[in-house]
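After the structure tokens below, expect a handful of questions from me.
Only a single protein chain was left out; the remaining protein chains are all shown in position.
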Amino acid sequence: MSQYINPSDLTTILPAIVLTVWACALLVADLFIPHERKGWTAVLAALGLAASLGITLTQVGGTSTGFKGMVTLDGFSTFLNAMLLVSGLFGVALAYGYVRRMGLERGEYYTLLLFSVVGMMLMVQASDLIVVFIALELLSIPLYVLAALNARQIESEEAGLKYFLLGSFSTGFLVYGIALIFGATGSTSYSGIMTAASTGTSGLLLTIGAALLLVGFGFKVAVVPFHMWTPDVYQGAPTSVTAFMASGAKIAGFAALLRVFALAFPTLTADLTPIFAALAALTMIVGNLIAVSQTNIKRLLAYSSIAHAGYILMAFVPYGNPQVMPVSVAAGLFYLAAYAVTNFGAWGVVIALEKQGGKGLEVSDYAGLFWKNRPLALAMTVFMLSLIGFPPTIGMVGKFYLFRAVIDGGFIWLAIVGVVTSLISAYYYLRVVVNMFMQEGEPQTGSEFWLNFTWGLTALATVILSFVPQPLFAWASSAVLRLF
Amino acid sequence: MEFLSQPLTLLTFFPLLGVLALAFIPGERKNLLRWTALVTTLVTFGLSLWVLSMFDASNPSLQLGKPYDWITVAGWNIQYHLGVDGLSILLVLLTAFLTPISILSTWTAVEERVKDFMMFFLLLEVGMMGVFLAQDLFLFYIFWEFTLVPMYFLIGIWGGPRRIYAAVKFFLYTMAGSILMLLAILWLGIYQQTFSVPEMIAKGGIPNGVQFWLFLAFTAAFAIKVPMWPLHSWLPDAHVEAPTAGSVILAGVLLKMGTYGFLRFNIPLFPQAAVQMAPWIALFATIGIIYGAAVSYAQSDVKKLVAYSSVSHLGFVMLGMFALNEQGIEGAILQMINHGLSTGALFLLIGMIYEQTHTREIKVYGGLWKITPIFGTIMLIASLSSMGLPGLNGFVGEFTILLGAFGSQAIGSPWFAGISAAGVIMAAVYILYMFQKMFLGPTGSIVEEVKHHGHALRDLNWREILTVLPLLIFIFWIGLYPKPFFDLMTPTVHNLVAALPLP
Amino acid sequence: MVDISYYILLSAVLFTIGAMGVLVRRNPLIIFMSVELMLNAANLAFVSFASMHGSLDGQIFVFFVMTVAAAEVAVGLALIVQIFKSRHSINVDEMNSLKG
Partner (left out) sequence: METHGFAFLAPWLIFAPLVGLLLNILLGGWFMKQPWGERAIGAIAASASGAAFVVSALLAYTVSAAHGELMTVPFAQWIHIGTLELDWTFRLDSLSTTMMLVVSGVGTLIHIYAIGYMHEDVRFKNDIPRYQRFFVFLNLFIAAMMILVSGDSYMMLFVGWEGVGLCSFLLIGFWYDMDTLGRSSWANSNAAKKAFITNRIGDFGFLIAGFLMFWRLGSFQFDQVFAAAPALAASDHTTIILITLFMLIGVAGKSAQIPLYVWLPDAMAGPTPVSALIHAATMVTAGVYLITRSAPLYTLVPEAQYIVAMTGAVTALFAATIAVGQYDIKKVLAYSTISQLGFMVAAVGMGAYVAGMFHLITHAFFKALLFLSAGSVILGLERGHHHLAHGHGHGDHHEEVFDPGDMRNMGGLRKTMPVTFWLYMIGTLALAGIVPFAGFWSKDEILLDANLHYTGVYWILTIAAFLTAFYMGRQIWMVFFGEARHEAAAHAEESPAVMTVPLMVLAALSVLGGALNLPFEGFHNLTHWLGHTLGEVEAMPLNGVVAGVSTVLALTAIFVSWLLYGRNPLKAGQPDPLKKPLGLAFTGMENKWFVDEGYWFAIVDRYVDIARFLADKIDWEFWHDFVHEKVIAGTYNWLSNSALNEGLDKRVIDAIANGLGKATQWLSGTTRKFQNGFVRSYALSVFLGVVIILGYLLLK
């Protein structure tokens, strides 16, 4: 081909490209799928994700860069891409029956979801701030729409608009941050920034830029105090969207965050580490504290996801410390994966109990669930335990790694905040369990194959992975090792 | 997968088979469910005896299990390591021994949701076994936390009126302690580059200042479980609300997990700290002994009375353990067993009468010995063993503990033991108070009341006698000829003490 | 040739004005315009820095920002219209059915 593009560029981001093409094709194909058969769109979308996933898995172990170093393919990206694509699949699986039940079955749904996934994947692979920015927008804009998809419900629209306004607001900071960084270093590529930074020109400008960047990402992953959209949007958006948003956006956000700060700003640790630590602590405390007073399961899970953003952020706190860095980041990734699995399961259960018009979303609606539908209640118990960090669940293993990393990094106080807040969290997660087992009630549960499949599978994974976490953790750590 | 064939692995996880079996039995076949659970636990008990037969009492170190690498990546050395030694063998046997008895006690007591009850109960057994056998801190922590879950459900679903409150309190209270231990465990894992307890003990070399904090962190977890005064507040609630079988296991085994933790981890891992802290532990133990005895005397609810007596009894265990000499520690271990037997028996018996009268108010009883002679006699024996009458098991434990504590170098003052010995008097006071008010004196109002509801108060039936009989046998055996029990632990304890930097 | 710092100062001022706009205005359209203002402040900064460093990256970035902004406008306006249809008002302060 030409001097501008060569095959290696394309192979580097092949999964993304495939998915993009597929998405566009799907957009067209959808026009020919009759309205009562929108299920086909879902299947097709799933196929696309699967194909992309397949390609990603072939890339495991490979490393390359493309487009003059604007995107990178490495263990890190393959690991996270795989996670993202799986999340996408789960997103489709959850949506499949749900959108029909809620009467918002539209072809665009899946197309948008695919585009969002593409954005996330690019974000993971980006090694240039321009790509980061584009990817961020590519993942956000479809989510704005998806959040507002349920036009019949005011909450949904409201969620969409809030998400949109605040999202673009935070984007503003992000962009301005990039601008300052560019000003300070004359480059937007991570490597360029790092070389310039290490020669040390106008540190303050760079630092401020980095901080503004942090704001942008912090918003996406819902770190206090940039978290406030989360509960409203999670509650207002269609549950299947929420589920996808909760893990997908987090994964992508943290991935980019990590890559940027690890590769571009290793020189700024002195300034940024305290900020990271403070944000992490604040997030854990606020998230868990407010969660205690929630009665709506969606809001409860929303706050729990805020809290978990705090836990994951904890792993990046010691990112300046080269000995600890690999382990701690690996722990972070592992926890991210653990959270994603658990999270999808939990939202799956929520969907199983949700009724038309936002009914069946109160914690009290779960009363007596165990005696009506044992598998479902057991699965939910597993997820709750996992979110607390209680054996025998992957959440416990994740927390174990995480706290170890933090202590290793010398932030014992942070670890203490972590354990104390997880103690507080036990209280509200247990409320769900108490309702399911120890209160009398007559909950109706929806049951669709793909839905049951999702929560069933995730529940099993949550338990089994806690006994054999080795492979996953090995993969995570190898991913990190390739990162440097 | 070779580790699966390990005797200890079989012993620990065998109940899971029972759980599996139960899962396939329809919920309305109640008796089948009961039998399945009972048989499972009996087989488990058999396995524990098999383990005992292979256990070499003369060997002080860990036996019958070797470490298998479990998670070894990025500086992690987590092993799957089950092992048993003189410190744990008796507790393992106790666990395997009490579980079938508790299940037998639920035969008529638990009529609703039998299937789930039995499943949770078997899961609980897995957890308890694991706690006593795990030799890797990570593994231990998993089992330790896991035991909470089934117990939480047992209390919360089958408990009394305030069951949910009690269950949540139990869960949170215990977890509050464990999280601090978790941090300490992680710190150790980083410092020693391993989670294997024996390796850690071998490496040692933790600076004194740090030892102190780690000791405290572990203590937080174990002291709550024991429960040591003043962290006992969850106990009366849990006991009063829990179903009989739950109380039996709670008092019989779960509390021992705390004391066992001190023995297995605090003392060998942080010897300096243990020696330094011994007087303080002794102080709290002594307060617990006196306080528990006094408080239980003032209870009007018999189950609460026994619950508080546990605070007193486990005070003795703590006192003996931190005497840090052979008499004290062996006495403490034996006392763990004794408390399991006698308090277990008391809870069983109370449960049996409660099944008929549905009240635990002491004052409505009275003169029962005349109406239910067998019940009265067995209750008398259990009470006497609980108040430490020579010739019964309780005395052997308390005597050796007090003897050890009296001359302990670590504690350094005979006063603690001296004052605690007064606890023996107070034990007589509350136990006799209970026995008199329930079994002696004029016939209580409850008798008429029960008659009023049609069926007269009946004496124990064969199943019930069969349930408590094994306990009685051991109560006498340990009281009269404790040698075999001491022999099991002596070498291990000897080494443990020898390794301590006593003043 | 004016000193670069003036441009930066201007862009900073614009950015702040934009942010303030978001904070004080009730009409989502105006809020959104304020966001645009923030983005353009960034653009200004980009351009000036680009000229300072004599590299094109900055200016390229500006194009991307504009495009993305346009995309956002498309979505944003759609949302606003939809909400206006259902509520006959677009005052953001009336949109607080989700809270707590």
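Order of writing sets the labels: A, B and C. Residues in every chain begin at 1.
Methods note: contacts are C-beta pairs under 8 Å (C-beta built on N, C-alpha and C of every residue); 3 or more make two chains touch, one makes a residue touch a chain.
Only a predicted model underlies this, so the values are computations on that prediction, with no experimental measurement involved.
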*Going by the touch rule at the top, give the shown chains the omitted chain contacts.*
A, B, C
*Please pick, from B:Leu17, B:Leu52 or B:Ala294, the residue that touches the omitted chain in the full complex.*
B:Ala294
*Among the options A:Ala147, A:Val286, A:Val324 or A:Ala479, which residue touches the chain absent from this view?*
A:Val286
*Determine which one of B:Ile267, B:Leu283, B:Val306 or B:Leu384 touches the chain that has been left out.*
B:Leu384
*Which residue from A:Ile17, A:Ile33 or A:Ile424 sits in contact with the chain not drawn here?*
A:Ile424
*Name every residue on subunit B in touch with the hidden partner chain.*
161-162, 164-165, 168-169, 172, 230, 233-234, 236-237, 291, 294-299, 308, 325-327, 330-331, 367, 369-370, 384, 389-391, 395-396, 399-400, 402-403, 406-407, 414, 417-418, 421-422, 424-425, 428-429, 432-433, 436, 439-443, 480-483, 486, 490, 494
*Missing-partner contacts on subunit C, residue numbers*: 19, 22-24, 26, 31, 92-93, 95-100
*Residues of subunit A in contact with the chain that isn't shown?*
161-162, 165-166, 169-170, 173, 204, 207-208, 211-212, 214-215, 218-219, 225-226, 228-229, 231-232, 271, 274-275, 286, 289-290, 292-293, 295, 363-364, 424, 427-428, 431, 434, 439
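The working rule: only the chains that are shown with their structure count from here on.
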*asked:* Using mean CA coordinates as chain centres, what's the gap between subunit A and subunit C in Å?
replied: 26
_Whole-Å gap between the CA centroids of subunit B and subunit C_ = 66
*asked:* Need the CA-centroid distance for the pair subunit A / subunit B, whole Å please.
replied: 44
*Contact residues on subunit C for subunit A in the complex?*
8, 11, 15, 18-19, 22, 28, 31-32, 35, 38-39, 41-43, 45-46, 48-50, 52-53, 55, 57-58, 60-61, 64-65, 68, 71-72, 75-76, 78-80, 82-83, 86-87, 92, 95, 97-100
_Complex contact set, residues of subunit A against subunit C_ = 130, 133-134, 137, 141, 144-145, 148, 151, 154-155, 157-162, 164-165, 168-169, 171-173, 175-176, 178-180, 182-183, 186-188, 231-232, 235-236, 293-294, 299
*In their complex, what parts of subunit A are in touch with subunit B?*
326-327, 330, 371, 385, 390-392, 396, 400, 403-404, 407-408, 412, 415-416, 419-420, 422-423, 426-427, 430, 434, 437-438, 469-470, 473-474, 477
